[in-house]
Structures are given as structure tokens and as C-alpha cells.
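All remarks here apply to the structure that follows.
Left out: one protein chain. Kept in place: all the others.
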Amino acid sequence: MTLQEMIQTHPHPASADRDALVRCIEDCFSCAATCTSCADACLGEESVQELVRCIRLNLDCADICGSTGRILTRQTAADTGVLRAVLEACAEACRVCGQECERHAEHHEHCRVCAELCRRCEQSCNDLLSAIG
Amino acid sequence: MTLQEMIQTHPHPASADRDALVRCIEDCFSCAATCTSCADACLGEESVQELVRCIRLNLDCADICGSTGRILTRQTAADTGVLRAVLEACAEACRVCGQECERHAEHHEHCRVCAELCRRCEQSCNDLLSAIG
Amino acid sequence: MTLQEMIQTHPHPASADRDALVRCIEDCFSCAATCTSCADACLGEESVQELVRCIRLNLDCADICGSTGRILTRQTAADTGVLRAVLEACAEACRVCGQECERHAEHHEHCRVCAELCRRCEQSCNDLLSAIG
Partner (left out) sequence: MTLQEMIQTHPHPASADRDALVRCIEDCFSCAATCTSCADACLGEESVQELVRCIRLNLDCADICGSTGRILTRQTAADTGVLRAVLEACAEACRVCGQECERHAEHHEHCRVCAELCRRCEQSCNDLLSAIG
């Protein structure tokens, strides 16, 4: 897999828990893409009026997941305090967005899938926070 | 000013401290642009080897400031918990990046300007955190 | 002004038309922020159903204007072919988004302001394309 390969060929790869790191980066980027897609699918629904909060939280979650994925990808001269604060923000955005998507999961398949990805990314952020210590 | 105008013409503008909000959005976007510029200027310096940590923190700070600026700009169905977590991450990234830029401020004018913008954005994030309560 | 200052303190500043460059960077970042704000204001309107295309084009325009602003900000080892292609894409996104916003300008002040910013950014991209040659 490419991301694993990229992290391994880095001149100074992260010494810490590399599996938790790679999983978290992958989940951040997947969640960012899925939230972008869910916001757009909600916007295309006839019931868009009822999905306004979902769209808004999707856009926020896509933004913070994208930034977190890029920041975690960087292995050179990392700052643990920044990583921790960003992971906490990302976990919170995923938690809130996942809850909102869950509310629409029964009626909209895209919300069901997105809720799942949000929960997985929240978990990966929390796992990496534990691994960083 | 355009941003102020946009926030005011929103159908449901933020009721809270609008001055602190607008100032924070402006400072986030200015800091994102300045960090992007400082990373690039550092990359163009002959002494790039000594500026590696500065470039890396600039890239992180640009990412998180950009996301924070966009998230704060959205007034529809905001979630205070997400805002707070994102503001805390942004303040931390600005604090760490500003400290590193400060170390090079004597030799590189772009680092001096960038350190200033980082400190200002850190302050605005903390002010808005206080205003949100 | 900070951006002007940053471009000037770069170790190898752009030799070409610096005024057109700085204006275009500023307009890209202003347009990105305004489109993010307009998408959110449209989402908050009761008539959101009629503003679906406007929201979608706002999101696209915010994405491409943000990327174009960052790419133009970088002065180190620039590639003219990439700049030109990106400026053309940005001008097209601004043109289409500005036209859509214009259609709602009479009913929504945020669309009127956004249409103006889109047209200004389209013009700045085209001016810089001419200056690059």
C-alpha cells in the first residue's frame, strides 16, 4: 500500500507506533473524502432543508480531517503538542458529525456510510492519542 | 470590509461577540497565507538546512489556520464543542510556529513578520475562546 | 500590507509584474473566503432548495481559489506552465460562480457581494495571465 510505503521510505520515519499512525492517516483522508461526498449528496436530496446541520458538520469535518491527515503525514521535525491538539479537534469533529449523520442513516445510505467512517476516524484519533502518550 | 459585510448579511448571524469572531477569522486567513509564504521563502534560502523545522511548522500552521478560518466563517448550525476544540488546536499550532519563526527573526525578515502574525492569531483564538465561554 | 511585505522579503522575489501578482493572490484569498461564507449563508436561507447550484459552485470556487492563492504565493522555483493552467481554471470557476451568484443578487445580499468578488478575482487571474505572457 502506497501510504505505508511512503512512511517507510522517509529518511527519518516515526519511531513510535507506526501502525496506529498509518491507520489514522488513512482514516483521516477517507473521512475527509466521505464527508465531502455526504455534504454533496445531502445537498442533492429533496429534503435538503432537514439536512442543513448535517451538511454544515460534514464541511467542518472534511476540513479538519484533511488538515489532520496532512499534518500526521509529515514525519520531519514533528511537534507532539501540535499533533495532540489537532488529534483532539479531529476526534471531536468526527464524533459530532458522526452523531448527526447517524440520525439520518435510516433514510439516507450516504449518511449511514459517513457515520461509520466518522466513528472509525474518531477511534483512530483516540488510539493514536493513547499511543503518543 | 468584505468579511464583516458577509457575516452581517447572513440570514442567522452569530449572536455572540461578533467583533472577536471577525477578528479571529481575519487573523486565521492572514496567518495561513503568511505561513504558506514563509515556508516558501525559507525553502528559497541558502541556509534551508537550518530552516527545516520552521518550514514544517509553517506548513502545519497554514493547514490548521485555513481550516479554522473556514469553520469559523460558517454561521449556520454551528457546534460550540467543535469550535472550541479547533480554536485550541489553532492556538497551539500558532504558538509553536511563532516561537520557531522568532528564533530566525533576526536573520530573516519573512520569519520576523510571520512570528508576529502567528502571535496575533494565537491571541485572537484565545480571545474568541474566552468570548465563547 | 503583510502579503506585499512577505513577497518583498523573499530571497528570490518574482521578477515579473509584482503588482498584478500581489493583487491576484489577495483576490484569490478574498474570493475563497467569500465563497465559503456565501455557501454557508445560502445553506441558512429558507429558500435553500433554490440555492443548491449556488452552494455547489461556491464550494468549488472556494477550493480552486484557495489552491491558486497558495500556488501563486510560492516564489521559489515556480513553473510557468502550472501557473498558467491553474490561473485558467480559477478564472473559469470564478466566472461560472459569479454568474450564478448574480442571479440571486437581488434577493440575497451575500450573493451580490460574492458575485462582485468572483468577477474581481476572474479579472485579476486574466490580468496575471496576460502579464505572464
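In this document, chain identifiers A, B and C correspond to the written order of the chains, with residue numbering beginning at 1 in each.
Operating definition for what follows: contacts are C-beta pairs under 8 Å (C-beta built on N, C-alpha and C of every residue); 3 or more make two chains touch, one makes a residue touch a chain.
The structure presented is a predicted model; accordingly, all values stated were derived computationally and were not measured.
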Visible chains in contact with the missing one: A, B, C
Per the touch definition above, residue among C:L3, C:I64 or C:L128 touching the missing chain: C:I64
Missing-partner contacts on chain A, residue numbers: 2-3, 5-7, 9-12, 25, 29-30, 33-34, 36-38, 40-41, 43-46, 62, 66, 69-70, 73-77, 108-110, 113-114, 117
Those residues of chain C which, in the complete complex, touch the missing chain: 52-53, 56-57, 59-60, 63-64, 66-67, 70-71, 74, 76-79, 81-82, 85-86, 88-89, 92-93, 96
Residues from chain B at the interface with the omitted partner, ascending: 39-40, 43-44, 48-49, 52, 55-56, 59
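Just so we're on the same page, only the chains that are shown with their structure count from here on.
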Same or different contact residues where chain B meets its copy chain A, judged by the half mark: same
Chain A and chain C, separation of their C-alpha mean positions in angstrom: 27
CA centroid of chain A to CA centroid of chain B, Å: 21
Set of chain A residues in contact with two or more other chains: 52, 56, 59
